[in-house]
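The structure under discussion appears below in the form of structure tokens.
A single protein chain has been omitted; all remaining protein chains appear in their positions.
Order of writing sets the chain letters: A and B. Residues in each chain are counted from 1.
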Amino acid sequence: MHYQKKLLSFLFLGSLIIALLVITGSPSVAADKGPIKIGLLLPYTGTMPLQAKGVQDGAELYFDEIGRKAGGRPIEIVKEDTELSPTTGLTKVRRLVEQQKVQFVIGPVSSAVGLAIHDYVRAQKVIQINPTAFTRELTSPQKASQNIFRVCDTTDENAYPMGKWMYKNTNYRNIVVTGSDFAAGHHTLEAFTAAFQASGGKVIKEVYPKLGTMDFAPFLAAIDVKGADAVFGFYAGTDAVRFVQQYQEFGLKKRLPLYGHAAMVDDPYLPSIGDAAIGLITSGHYTFMIDSPKNKAFVKAYNAKYGENPSRYSEFGYVSAQVIGAAAESLKGDVDDPQKVAAEIMKVSAKIETPSGPLAFDQYHQRVINMYVLKTEKRDGKLVNAVLDKMGKVAQADVWGWWNK
Amino acid sequence: MAFVLTQTINGVVFGMLLFLLAAGLTLMLGTMRIVNLAHGSFYLLGGYIGYTVAQYTHNFFLACMAGLISIGILGIVSYKTVLEKKFASETLAQVLLTFGMLLIISDVCRWVWGGNPLAIPKPELLQGTVYLGSIVVPYYRLAVIVIGALILIFLWWFQEKTKYGAIVRAGVDDAEMAQGIGINISLVKTLVFSLGALLAGLAGVIGGPFVGLSVGLDIEILLLAIVVVVIGGTGSLRGALVGALLIGLIDSFGKSLLPELSIFTLFAAMVVVLAIKPSGLFGTK
Partner (left out) sequence: MKKGRPVITLLIVLALLCAAPLFLPSYYTGLLTLILIYAIFAMSLDILQGYTGLASLGHAAFLGTGAYIVAIINVKIFHGPHFAIELFAGVLSAGIVAALFGLIVLRNTGTYLLMILLASSMMLWGIAFKWRSLTGGDDGLPGIARPDLSFVHWNLHTTTHFYYFVLLFFVIAALLMYLVVRSSFGHTLLGIRESETRMTALGYNVWLQKYIAFIVSGIFAGLAGVMLVYYNGFVSPSELHLVTSAEVLIMVILGGVGTLFGPALGAGIIILIKNFVSGYTEHWMIILGALYMATVMLAPQGVYRLFRRSQK
């Protein structure tokens, strides 16, 4: 009897699941002039939820601003979680494209996921706006694709100009570079090194702790080498929090000024890092402190909706949405032909004013991006990244010569 | 010389934190033969609860108590409602069960405390660093060594010198016999399990200022605890201590001497130890 009860309960559950699957499984028939469907393919679970949230919040804000409609059609958002895993990312993007029949995908965050879905997206010809996956491969001549656009700075666009800036604007000539031991860390530091050494400086040591290091003490000892006058680093997320904190805790900050990629002092993580972040100088494309009319409006609207300041991920999400919205509007809602849409995006992008500056894409659909040098300070009791200097517009072709021959 | 000293201190500090974790897990795994994949989750949840208490009371000691008590209770509840039951008697059933717990606790933590990495502020008394010659050591890390030592002494005393320790050992080895002489085995087991859980929760708070609290930490901590317990040999407090200090030192020296290979250090150590001594350094099997 007991066994039969169990069997029945499982059968019931099973049929319920199948029924639900069938109901939700049937692809939504896009009626003539139905909604424009946009998929958000982001790592909601996993170790980068703040990046996912930033991108999503930025995009949603823009769609709110245009009244959730573009070109006369309502906008429908579908969210899928990549779990920060390439296999899952691929499964979910297939769901977005084949099941949900989205016309646009905003995502992903992880470079590994970006590479994993790349061939599929290219073959499917759905329009992908990449907000954060910054591995340089994705928009290189070998891989670039008609229907894929990227709005974040590549590792080159960020670190190479910074290498030149450091040589020109500081007296440091013997730098130690340090970063998490994975592709992004290596690419960023290599770009910096190429630029700094081409300018005449020297990178005297490289220290690569493994990703997810909890205790940086031994590595800090390795960084603290005789003859070094400054440090340039790349850490992201929790690693950044721990590294920056421990950098101060172990007394290095006083002797070796710390420079780095903006990910080290990302706004969502600043409260966690605390005062240890003060004085760091980093290279980034955005801070909510940028003094432009567009940005001030953006920051105000963002605060009104979310009660906090936008981060660079918010900007990426917002711009991704801007691109889609502008193209949809310009095409009067006729967004079902990806080739047409891609061409239209290239046309309208020049007219888009983003919170970071005017928008432009190069021939490989990589954003030509405005870079700034930022300094972390405490203003009115809050930690912010203030603008220290402008590095101007950077296109990937300007800065990849050292590896892309 | 300074180099060796710094790395040794770092290694011992990290090792002490690992010991707190491993002690709890070794009680569960070795003494009670329960595989608890949610051990790292206990650590993380305890840490988060301690964080919230610290936010409101600005008192580190209260935060420690909160982490300790809350997870101790969670331990009792999980044991009584789930792990004690017949369906949880097989190892693989425990794997599935506690893995389910891991998923649930992980998601709840993300839901309640969000995705921002949090850090528990150090107690005021222990902020700042001490300079031993040219070596920099934050006070807090020295405190961790002391706390770890105190807990070690307490556990050793409990296990060796009190009758409760003997009861636990007897009860686990031969439950029927123990019951026959009037020992409430179920109560003893529940207390031991919750002791293990409580140690994890406390470790979460103590590690808070140092390691922080973030998404994914539960799995990292679980892995470390398992490595230590397995290398040291399950069921042995001495094994847990030696295993923890060994891992701490290997980790510390490994990172500074061979930073490029630091991704392999722990696993390589595990393979080497287990290949040579299949039951761990002090294992009894």
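In this section, a contact is a pair of C-beta atoms (placed from the backbone, for glycine too) under 8 Å apart; a residue touches a chain by one contact, two chains touch by 3 or more.
All of these numbers come straight from a predicted model, not from anything done at the bench.
Across A:D81, A:D215 or A:E249, the single residue that touches the chain missing here is A:D81. Residue in contact with the omitted chain (choice from A:Y62, A:F182, A:F288 or A:Y318): A:F182.
The missing chain, though absent from the display, is touched by one residue of B:L29, B:A63 or B:L245; that residue is B:L29.
Among A:I36, A:I77 or A:A112, only A:A112 touches the chain left out of the display. Interface note for the absent chain: among B:V77, B:L96 or B:I153, the touching residue is B:L96. Even with one chain removed from view, subunit A keeps its contact list with that chain: residues 3, 6-7, 9-10, 17, 20-21, 24-27, 44-45, 80-81, 83, 85-87, 90-92, 94-95, 98-99, 111-112, 115-116, 118-120, 135, 137, 181-183, 186, 211. Interface residues of subunit B with the unshown chain, by the touch rule above, are 29, 35, 82, 85, 87-88, 90-93, 95-97, 99-104, 106-108, 111, 219, 223, 226-227, 230, 234, 260, 263-264, 266-268, 270-271, 274-275, 278-280, 283, 285.
Keep in mind that, in the parts below, only the chains that are shown with their structure count from here on.
Distance between subunit A and subunit B, defined via averaged C-alpha coordinates, is recorded as 35 Å. Subunit B meets subunit A in the complex at residues 3, 6-7, 10, 14, 107, 110, 114-119, 129, 136, 138, 210-212, 214-217, 220, 251-253, 255-256, 259-260, 262-263. Put simply, subunit A touches subunit B in their complex at residues 45-50, 53, 181, 207-210, 212-215, 217-219, 221-222, 237-238, 241-242, 245, 249-251, 268-269, 271-272, 274.
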